[in-house]
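Working notes, structure below.
Only a part of the assembly is drawn; its chains keep their places, and the rest are absent.
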Amino acid sequence: MIIRPHPKPWRLFFVLQGSIIGKIYLKIICFAAFAALIGAIDGAVIDIPHLSITAMGVFGVALSLFLGFRNNAAYERWWEARKLWGKILADVRALALELHAHLEGAEERRRILACALALIDEHRGHLRGAPGDVNIERWLNDQDERAIRTSGNPAAAALQLAAERLRQSYEKGAIDAYGRVAIANRLSCLAQSQAGNERIASTPLPFVYSLLVRRTTYLYCALLPFALADDAGWFAPLLEAVVAYVFFGLQAVTNELERPFADVENGLPLNAICRLAENSILEAANEPAKPPLTPSGFVLT
Amino acid sequence: MIIRPHPKPWRLFFVLQGSIIGKIYLKIICFAAFAALIGAIDGAVIDIPHLSITAMGVFGVALSLFLGFRNNAAYERWWEARKLWGKILADVRALALELHAHLEGAEERRRILACALALIDEHRGHLRGAPGDVNIERWLNDQDERAIRTSGNPAAAALQLAAERLRQSYEKGAIDAYGRVAIANRLSCLAQSQAGNERIASTPLPFVYSLLVRRTTYLYCALLPFALADDAGWFAPLLEAVVAYVFFGLQAVTNELERPFADVENGLPLNAICRLAENSILEAANEPAKPPLTPSGFVLT
Amino acid sequence: MIIRPHPKPWRLFFVLQGSIIGKIYLKIICFAAFAALIGAIDGAVIDIPHLSITAMGVFGVALSLFLGFRNNAAYERWWEARKLWGKILADVRALALELHAHLEGAEERRRILACALALIDEHRGHLRGAPGDVNIERWLNDQDERAIRTSGNPAAAALQLAAERLRQSYEKGAIDAYGRVAIANRLSCLAQSQAGNERIASTPLPFVYSLLVRRTTYLYCALLPFALADDAGWFAPLLEAVVAYVFFGLQAVTNELERPFADVENGLPLNAICRLAENSILEAANEPAKPPLTPSGFVLT
């Protein structure tokens, strides 16, 4: 995620970071050149038939609505993913708080907090496809760690282990039946958020939309020069470039936001959120917190 | 559900899978031919009266808004259905977790997990209209299986059986009163998601919308050539084809997303989700998990 | 609710059922005739001043947005009502399930299920203004039935009776304190959904919107012929008819969806949903289920 102040107007057009220009400049140049070509041929070589700009207007409004719809859906996925991670953070804190209220013995609490830490680490690792920086080995014994790592769904296995340990604490008498229900319920909340994130990660926007919208954008940009030839004169390539920038740009933004967990500039800062959750667990276990992650070069990962 | 990377620009127009071209190409051709016919007759045979392209513009914006509304509603149904299945998966995991925490004896737990498995299998079967691949016979005795299968609503009957068994476990002393409340509550959560899916499956978008929007789309495409005849020249058939592609295409997408449980290319991957839930149950019952389903030819069923 | 497959293109314009043509054809004819009249007078009798079609375009976009807003709000009411009824169905099933888990004795359970049945029957009756087909007398004694029927809010009275009976079961020792809390909580859920439906039924969309939108639609259709006279020639009456069809049509759809409980073609199938809930109760009480309702002439009531 990019964290930086809004650039001043005179720097606005020179900010490359976080911009999607890098991904679409080739398309912009190609379409501008195509528009220039049509303009040069028209009249000089042969009379190219002209399209009504009004007709293209209707087409443009329709395209704007479809792009807007897809963009909206992608943004909602991104924000829902952020909400779910915020919920995980809150549930980890609530777990720490409820363990404090219900479970006796710092060691018993630590045993369950360790599972929460493993959940977060494995869940982030699953979504990002890369291991995290939590020394989970320090918290779990070898056998439990292996059981989690070899499971089909390590994050869910960490929660199962927490339930197992909760049960052992109950049998030891360290927690009463009421507390057990409360803690088990909190673990279920974590399972809900985890499943929510997996849902977003495994279900992209329907492929059929992407095809429809992308094809329509190409068709629009390919037809526009024939409508501009008449009115826009040598403005035509510039206008074509601007239109390509707006439409392909919005599409590129949508493609980034559609996958909120990817480790890209506009993705969610999973590492920073996990560090916050880790610190909450460390504080609850009376260990020193790590420094929170800060943006490096305006980017928080 | 189609899982594939976005095609490169030069392949974009040759991807057929997941495209709705196959369903609407006849309409596109017919309307393009109609536009060509009008263009040919006009002037050559008789002077066909012309429609103002601006008037068609207003009409087009209105149509875009209505198509957009219907598409939005369909996408929300699709996404709500996906959320409900995600909730079922999470609740199955939470059930396993809470059984672990509250219920003593692997056999007792297995007896209730078996009902959850039956629920998922029957629910998928009901929505898809086709039996699944879970060997539910292995988990239930004949009598219980028959009771579930002959019920008016097998999925709900599986949950009733779970409640019955929960009660037996309580009477045996394998679970205490607190745990019983927690497990019964989790079963109710599953009933909520199940009823939600049945609601979506049994309540299509109001028929009256489909009529209104479809009729309007036909009227629009039928009138457009009279507006294009003037300005667009021999571009008219091309523009008509593009407009038909956009409007009928969006309509066809909507028709697919409207029924999210159907076994079509853009439907939800119920089999894959059920496999995940099945594996969660298998792991909780200490049985080896099955391999997760993977897309075959980019399609996950 | 109309349950029928999408009609084929060549039948599309001949489907009357579920269409709102029947309600607005008079308006369409009148406005088309008016447009024809203006076209005939113009030039032949006197020169009628012309309106810019572009100005009407802006007006048309604004009107589309307002109609779209009102339609959206109506559809959301309709869908929320459907969700609430789905919730009632799910809560009835959850009640049966929890009674199974917590309450001993089939007779005790039946006593509370009877109240749920009365709730559903009275609630549907209240919303539809017509009695249902549940023989509630078979389930309740005369005194209780009279108490419910003479209450100011019979559905709420049925829930009160359930609470009363729950308390008696507790005093008899058929349910423990935990179960009592769970069942009472489920009854409260039913009260929430019931109140939600009453809210929708008693609160129409703000009257002021209807006035504003309807007046604007009439003004638009009355002014349009003056804008069409110039460009559209003898297309004007046709275009006017199409515009009137789209705008009045959407308005008529909105009027239907605004009252989702009415016994109209596009209303919710309350009878069918209640039958499902009734069957869930019958199965839980070990009685044979009734056949589910099926559409008659494509209409499910």
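Residue numbering begins at 1 within each chain, and the chains themselves are lettered A, B and C in the order written.
Just so we're on the same page, a residue touches a chain if its C-beta (ideal position, glycine included) is under 8 Å from a C-beta of that chain, and two chains touch if they have at least 3 such contacts.
In this text the structure is predicted, and so the values were computed from the model without any measurement.
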{"item": "Full complex, copies of the single sequence (shown: 3)", "value": "5"}
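Note that only the chains that are shown with their structure count from here on.
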{"item": "Category of the chain touch graph - line, ring, star, complete, other", "value": "line"}
{"item": "Superposition rotation for subunit A onto subunit C, Cα-based, multiple of 5°", "value": "145"}
{"item": "Cα-centroid distance, subunit A relative to subunit B, in whole angstrom", "value": "23"}
{"item": "Length of the line joining the C-alpha centres of subunit A and subunit C, rounded to whole Å", "value": "38"}
{"item": "Multi-chain contact residues (two or more partners), subunit A", "value": "none"}
{"item": "Contact footprint of subunit B on subunit C as seen in their complex", "value": "1-4, 6-7, 9, 12-13, 15, 18-20, 53-54, 56-57, 60-61, 64-65, 68, 71-72, 75, 78-79, 82-83, 86-87, 89-90, 93-94, 96-98, 100-102, 176, 178-179, 181-182, 186, 227-228, 230-235, 238-239, 242-243, 245-247, 249-250, 253, 256-257, 265-266, 276, 279-280, 283-284, 289, 292"}
{"item": "Contact footprint of subunit C on subunit B as seen in their complex", "value": "27, 49-52, 54-55, 57-59, 61-63, 65-66, 69, 73, 151-153, 156-157, 159-160, 162-164, 166-167, 170, 177-178, 180-181, 183-185, 187-188, 191-192, 194-196, 198-199, 203-204, 206-212, 214-216, 218-219, 223, 226, 255"}
